[in-house]
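For this depiction, one protein chain was excluded, whereas all remaining protein chains were kept in their positions.
Chain nomenclature is as follows: A and B, assigned in order of appearance, with residue numbering initiated at 1 for each chain independently.
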Amino acid sequence: MMTSTSLVYLIALPLAGAAILLLAGRHSDKWGHLLATGLSGSSFLVGLYQLSLMLGRSNGQRPITQKLFEWISVGSFNIDAGLMLDQLSICFVLLITGVGTLIHIYSISYMSHDPDRRRFFAFLNLFIAAMLLLVLGNSYLNLYVGWEGVGLASYLLIGFWNQKPAYATASKKAFVMNRIGDMGLSFAIMIAFATMGTVSFSGVKEAAGHTSTAALTGIGIMLLVAATGKSAQFPLQAWLGDAMAGPTPVSALIHAATMVTAGVYLITRSNFIFDAAPTAQLLVVIVGAITLMFGALIGTAKDDIKKALAASTMSQIGYMILGAGLGPVGYAFAIMHLLTHGFFKAGMFLGAGSVMHGMNDEVNMRKYGALRKFMPITFATFGLGYLAILGVPPFAGFYSKDMIIETAFNSGGSKGVILGCVTLLGAGITAFYMTRVMILTFTGKSRWDDQAHPHESPWLMWLPMAILAIGSVTSGYLLSHGDALVNWLSPLFESHGEHAELLSPVVVSGLALVMVAVGVAIAFLKYSRNEVAAVAPDDVSIFTRVARQDLMQDRFNEAVFMRPGQVLTDVLVKSDEAVIDGAVRGVGRLALGSGSSLRGIQTGFVRSYAALILIGAVVLVAAIWVVTQ
Amino acid sequence: MNAANYLYLSALLFTIGAVGVVVRRNAIVVFMCVELMLNAANLSFVTFSRINGDLNGQVIAFFTMVVAACEVVVGLAIIVTIYRSRRSASVDDASLLKR
Partner (left out) sequence: MINLAIQVGQTAAPEATLFWILAPLTFVAALGMLLVKKAVHSAILMAFVMIALAIFYIAQGAPFLGIVQVVVYTGAVMMLFLFILMLVGVDSSDSLTETIRGLRPIAITAALGFGGLMLSLLARATLGRTVVGVEAANAQGNVQGIAHLLFSTFVWPFEVVSALLITAALGAMVLAHHHRIQERPTQRQLSIDRFRGESLASAAGLPAPGVFARHNAVDVPALLPDGTAAAASVNASLKARGDVLDSSVFELGRVDTSVEEEK
């Protein structure tokens, strides 16, 4: 593999930005956001340069590495802090830095009234740097460093407005749930090292061929746990909704470019493990399927525009995980959907931010309505993202999502049928709730408060939205034109030959479009023709109520983990008090009691002490008497 | 005549001294009882010296006398000091250790 010395700049630029902004403190308040944006943009330019170099090389020569320093060297265990850029990484690098830079630009305006804008940009840069380290690491251990960095940065950003206790709690929740996933990753690394003796991607790939299926399944399941944590998949999905506590650009960053994509990256990067462990792969598919339905159902009931979009992210990531679980055919489609999703979801989140910006930070969609006239650019960009996520041709989602649905149907047997139906149904529900968002927000009659003065956002905000909207429109076509992305990634994934085609692409697309049309139609019937109440009605079915409460995910966690945990800690506290403290206090009480009973001897009279001495002498003599007998 | 008789006498005198220290309250009498115990020990030393046929016991007895003299000097000075502050030579009156 070729080596390079310039890979490190990809990470170093945003990392330096974070360091400078944090260390310089208030002195950088004036120019900090510009520096951060500039450094993020330069990182994007470096990424483009690397892409151009990579395009110039032949297929086998494309991956390049860079050894930074010797990290751990203990006996036969050698880990270098090293970077690797291959066809998969470059996709992520460009997505992260590209979308990340757009979000930076957007944030300059969005956060301009916040006194802590400089700190915000420092954390954004840190987030970008950590995510880049995650996708550029050449071993699971290096990936782990970035993985933890992403967790830290997300914690800092979700809790950016930590003066509100609810927001601080949300960031804590995200961090703790991520820790569970992190445990999975560390277990996976430990199992890999114990069974294979190496943790580098190339080493594990080589060793996977002659390692027992059991070990590989274990690693796979643990990696899946890690992915569910970072990507908010079932059963570790609960943090995502609360993560909306962060500023809207953060939500865009988390949902489109960084963080949640890490799980997809991990699974596609570990394709050699999942290919060799069918059980783990099946679990991946199941998790993806459950999450995609889970997210879609939550999305139908949310009145908070950001939470509705968050639920949609959960659902879309479910598609990607499902795709990644479908084996060699699916990996490329999962990545493609990830890239297109990055465009349209970032665009929609920024659009939501723009709407909030114009509506005094109101997030309840029931208080919107008829904003189309006041925010034409936002409406246009959001609408293009909406068409993309629906999968309407020729927008981006049409290419990527239909590929996954098609692959699901073609994965063979009853599994294929079930998965295909689930993905089709998910597409329909997606159409329903996204249409609902559109209708409630931009059409109908206005339902705002009197204080609201909706207006279009400044150009610094709509420019990134516009660029992302262009991406939403064109990226699908560009990536799938002549199977560009599939061919680009094909050297990384071992192909096992084509599956039997159950349904042809045309049929699948037709079915999908029918489902989408049905979803849109239902939404129109329900929301466009009837008056929408400004306050969420209470007389709704049990399903709506459950969906509003995120399908009881928090209740479930509370009942299954929190309450028993509290009981356990209560028992521990009680036993600590009774047994350990009891023992300690018992010793004290023993000393006190014996002391107070012995105190009677201490009369203070010298003669009584003399009598004690005499008794002691008697005992001594008696002892001598006994011993010498 | 059996030299052990001296030892028996010494043991009796020592016991009487010990009882005196515990029973009597006048500090001076208590002190004299201490002296009695020391003298009883001296008698034992001298007798041991005779039984063993060397003079080490007598030398030890000599040292005991010197130390006893020192002790008397300091002890009586203490009694005088206590008397001066408490107007009493009873050992029971000096019971501040209790509190």
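Convention: contacts are C-beta pairs under 8 Å (C-beta built on N, C-alpha and C of every residue); 3 or more make two chains touch, one makes a residue touch a chain.
Remember, it's a predicted structure, so these values are computed and weren't measured experimentally.
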For review purposes, identify every residue of subunit A that touches the missing chain, sorted by number. 603, 605, 607-608, 611, 614-615, 617-618, 621-622, 624-625, 628
Contacts of subunit B with the absent chain, listed as residue ranges: 1, 3-9, 11-20, 22-26, 28-29, 31-33, 35-36, 39, 42-43, 46-47, 49-56, 58-59, 61-63, 65-74, 76-81, 83-84, 87-90, 92
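Here is the rule we go by: only the chains that are shown with their structure count from here on.
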Interchain centroid distance [CA atoms averaged], subunit A/subunit B, Å: 90
Touch list for subunit B against partner subunit A, complex: 18, 21-23, 25, 30, 91-92, 94-99
Subunit A residues touching subunit B - in the complex, by the definition given at the top: 602-607, 610-611, 614, 617
